[in-house]
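Okay, handing you the structure first.
A protein chain is absent from this complex, but the other protein chains hold their places.
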Amino acid sequence: MSNPLDLIERAKKGDKRALGRLLTLLEEISAENAWVLERLSSESGRAHVIGITGMPGSGKSTLISRLIRAFRDKGYKVAVITIDPTSPISSGSIMGDRVRMQEHATDAGVFIRSVTNRGILGGVSLAALAMIEAFDVMGYDKIIVETVGVGQSETDIMNVADTIVVLTMPGAGDDVQALKAGVFEIGDIYVVNKSDRPDAVRTYEYMLFVAEKEALGRGGSWKPLVIKTSAALGLGIRELAEAIERHLSYVRESGEKERRLLARRAHLMKLVAVRALLGALEEVMREEGESVSKVAKDMRGFYDEAMRIVKLTGKRVS
Amino acid sequence: MKLIEREKMTELYRGEAKEEIERSLRRWEQEVLPEWLSRMPEREKEFVTLSGVPLNRLYTPLDLKDHDYMQKLGFPGEYPFTRGIHATMYRARIWTMRMFSGYGGPEETNERLKMLIRAGETGLSLAFDNPTLVGVDPDDPLAEGSVGIVGVSVPTLLDMEVIFRDINLGEVTTNMTINPPAPVLLSFYLAVAEKQGVPYDKIGGTTQNDPLKEFIAQKTYVFPPEAAVKIAVDVMEWSVKNLPKWNPVSISGYHIREAGATAVQELSFTLADGIEYVRQLMARGMDVDEFAPRLSFFFDSHINFFEEIAKFRAARRMWAKIMKEWFGAKKPRSMWMRFHVQTAGCSLYPQQPWINIVRTAIEALAAVLGGCQSLHTNSFDEPFRVPSEFAAKIALRTQQIIAYETGVADVVDPLGGSYFVEWLTDEIEERAWKYIDKIEKMGGMLEAVKKGFPQREVEEAAYKFQKEVEEGKRIIVGVNAFREEGEEDVRRVPLLEFNQEEVERRQVERVRRVRASRDQERWKRALDELERAAERGENVMPYVLNAVKAHATLGEIMATLKRVYGTYAEPPYF
Partner (left out) sequence: MQSRRTSRIRIKVLVAKVGLDGHDRGAKVVARALRDAGFEVVYTGLRQTIDQVVAAAIQEDVDIIGINQHEGSHIHIARKLMQKLKEAGAEDIAVVMGGSIPLVDVEPLKALGVKEVFLPGTPIAEIVRRLEEIVKGGQIASEAEA
């Protein structure tokens, strides 16, 4: 019953229980089950992957909930992957992004899955990348990836989505921190959420300026769009959904979609490699603990010691 | 300069007296104490209150060094009201023994209310079931299995009429624990009064109507924060102008505390909620002295005895100061903090449930020593169910013992002047001001709530407390200490049983009957008018009352308001 092939077949027929289990299998890609993902990927590449990112409190979950409705109204099947951080201490996590989307939980054409980033570089975990392939095969037209709303790691989403939507809100858009974090260099579409607030106009104008500037520095003919929304009141959602569709046409026609698909899969491979390397490195560090501690005393030859560890790690994984 | 002199006029212990006490204390600490400590070491390194306030071994006049009697205490019935809002307090009239009640359908509640009136209760109190609390009718899918469980189900005017059958609304006061649907339930009550021929100026009671604490703790919110506050302030404004004896709001710390807050958080968040409502009412052009006397409060009384007493005394002093100095109130009544107290439900446990009677008695005593105006004592079976009649009676008798046997009601503010209690009152006050200051800097409580600030603070405190219990840092009798094997007690406790399914069926039937038999045209017009008024931003209260008289149901009126104002779901604060 839990045979992966069987799960795939059942999931294709719309069995959500089977899909849920299949996704669990993909949470931990290993040498033994890599074939499952291979199998899935042989049939994938059709879906539209939409990355949504933005600072905490910018209203991502509420906006996604509204987008789900807009896409459903057009007859699309929608999958959502939300990514939450893992506690560095216990490696446990609380995944609460569903709260704002639970009204769609029982919709046959919607599937929402929460994953944790498992502390792997950046907000987009390996599991999420693998799940995208599965949702694609199961006929989900729109796959929305919501990432951890923390600055630095967000550029990661570039390697994931066909369309990148960056959320900002009044008072946050002109924040130097956000600029530093590089969030404003990656968007295909910028959303000024909570636009019912009086200070939204200023942020909107600022984002127009950012988009303008970016269009100059970027290849391709896409000029980033800026959309005003109020997710709480349901304003600007249709415009956003249309903008997302327009960007899909662009990436399809320009060949960008194919390029992004390959980048996404390359990134997946990189994360598999990183995980293997980090695992081996941890082991080697443990085994060589004595030697490392000795060097740590006066730090003489520390660089050579580090390189020695690298070599051992390399041997370990090969 | 002159002012400072005046302020210090009634400072306790000055000059030589103070020096002498200081000398003697030092001697005691050096000569007497060490030997005792070595012979009888203390149980803990540090003693702290339930809220984490560290306590000294002993309090002396030196701890009240800058304590100015007139400034800090004064006399009961006078600013700053630390010692009580009335000059004679319980010597004149015992507090109101107000027991929360209601379960099942209106018929059962009517019986129960009449029983309580016969038992000598002086104020009625209605608890509503969860569907009523969030404003949905009994046949709403969300209501399934919930109708009539934690309180009475009141979806229509007809239900309210049944609840008060043979009870004259001019002769009782009724407390209604209702928040987002407060305008609807108050309108039901008013419509019943009108039918009984009781004029508005004879109608007394309270609607809880405190939306801010819903977001912080109670979580029976419906509308988003801004709209929720707007509607609640509509009720307050309308009520102040039309119902001279009605308390349109009960600014509640109780639920905040029950959700895990400390005493300091309970106090400061409640005051900050109150400050927000005062500002909103003043922004509507009302004079502070017109509405302030109608504001009432509701606190928890937890098990850490002196901390609770200190909290109540500090609360009165702080509110008086806020009303006088911040908002320029002139009438003493505007500065009164009148409050209802309920003993701490969260301090009761199902293990060895009989001992909950003792906890409740101690908590009730703290409320009385803290000068409450009315009091609800919990029944010992509350950790698992709506109280049985037997358990509710013991709870009421507990209050009667405190009132008539113990003698604590015979002197005003009997703990005033205790070095410890005065020090702790000051300490709690100081800590509470710090919180209020923080909330003010965020732009007031409405803004703070939107940012999730008090929500996170309460959750942190709840988690911290739980950890302390688990690590054995806090002893709870019967739970993590003095346990009894077997724990068969609960099975023997007679529980209140009623046929929930039957009540649900009856309520569904009634609401459908009401919908089918009313004047449909008048009903539709009334709801349309309500929607238009809400869109225009008008006070919704007159339109809700009109809709109620046209037999619109609770769920229908709330749905109309939701269309205009939207709904709220809490973001995950962790």
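By written order: A and B. Residues from 1 in each chain.
Just so it is clear, a contact is a pair of C-beta atoms (placed from the backbone, for glycine too) under 8 Å apart; a residue touches a chain by one contact, two chains touch by 3 or more.
Nothing here was measured: the structure is a model prediction, and the numbers come from that model.
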item	value
Option touching the unshown chain, where B:Glu258, B:Glu276 or B:Glu556 are the choices	B:Glu258
Contact partner of the left-out chain, one of A:Gly20, A:Pro56 or A:Gly289	A:Gly20
In subunit B, positions touching the absent partner	130-131, 133-134, 136, 141-146, 149-150, 214, 218-221, 258-260, 346, 349-351, 383-386, 459, 462-463, 466, 469-470, 476, 479-480, 487, 490-491, 495, 500, 569-570, 572, 574
Touch list for subunit A against the chain that is not drawn	1-3, 15-17, 19-21, 23-25, 27-28, 30, 33, 87, 89-96, 98-99, 102, 105-106, 111-114, 116
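In the analysis below, only the chains that are shown with their structure count from here on.
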item	value
Distance from subunit B to subunit A - Cα centre to Cα centre, in angstrom	45
Subunit A to subunit B touching residues, read off their complex	61, 94, 96-97, 99-100, 232-233
Complex contact set, residues of subunit B against subunit A	224, 566, 569-572, 574
